[in-house]
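For this depiction, one protein chain was excluded, whereas all remaining protein chains were kept in their positions.
And then chain A:
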Amino acid sequence: MVSTVDRLRPGGAHLFHAATLAGALALFLVALLTDWAYWSSYEIQWSNFASWLLVGAMVLVSVAIICEIFALVRGGRSVVHIVVLVATWLVGFFDALHHGRDAWAIMPTALVLSVIAVVLAFVATWLSFASLRAGGVR
């Protein structure tokens, strides 16, 4: 029974952490898709969507970093996690700033940054979910 209690307490924090990462991944992915839509249609509204999706993604990545710091302090986490997350944050941040440019001035850099952000967010989420399983039986 002791092991159940142990699993539940850190498990809640882990699940929250996982949710922020999964959400960020989804938002980065849709931002990339809307960037692609603007790229192929010149329809500016897609670019506006991308800007806001990136803001949402950045909020979730920021929360995920805070979770990761707590996890790191508690121990048992690889430092790779936070490195990947911080890299995601930086790329996402410059992607968000870059989307502040007017009209086609965001292209093609916005598309490139969004691809990198999605890849990094995917790796960060993968690593975290992998450790979530490990953490569950700890």
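Following the convention adopted for this analysis, a residue touches a chain if its C-beta (ideal position, glycine included) is under 8 Å from a C-beta of that chain, and two chains touch if they have at least 3 such contacts; residues count from 1.
Throughout what follows, contacts and distances are computed from a predicted model.
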Practice task
Have a look at "Oligopeptide transport system ATP-binding protein", "Sorbosone dehydrogenase family protein", "NADH-quinone oxidoreductase subunit N" or "Branched-chain amino acid ABC transporter permease" and point out the UniProt protein name belonging to the hidden chain.
Solution key: "Sorbosone dehydrogenase family protein"
Fill in the blank from the handout: In the whole complex, of A:Leu15, A:Ile66, A:Val83 or A:Ala105, the residue touching the missing chain would be A:Ala105
Handout entry: Touch criterion as defined above, residue of A:Val83, A:Leu97 or A:Ala130 at the omitted chain
Key = A:Leu97
Handout entry: Positions on chain A contacted by the hidden chain, ascending
Key = 42-45, 47-48, 51-52, 55, 90, 93-94, 96-105, 107
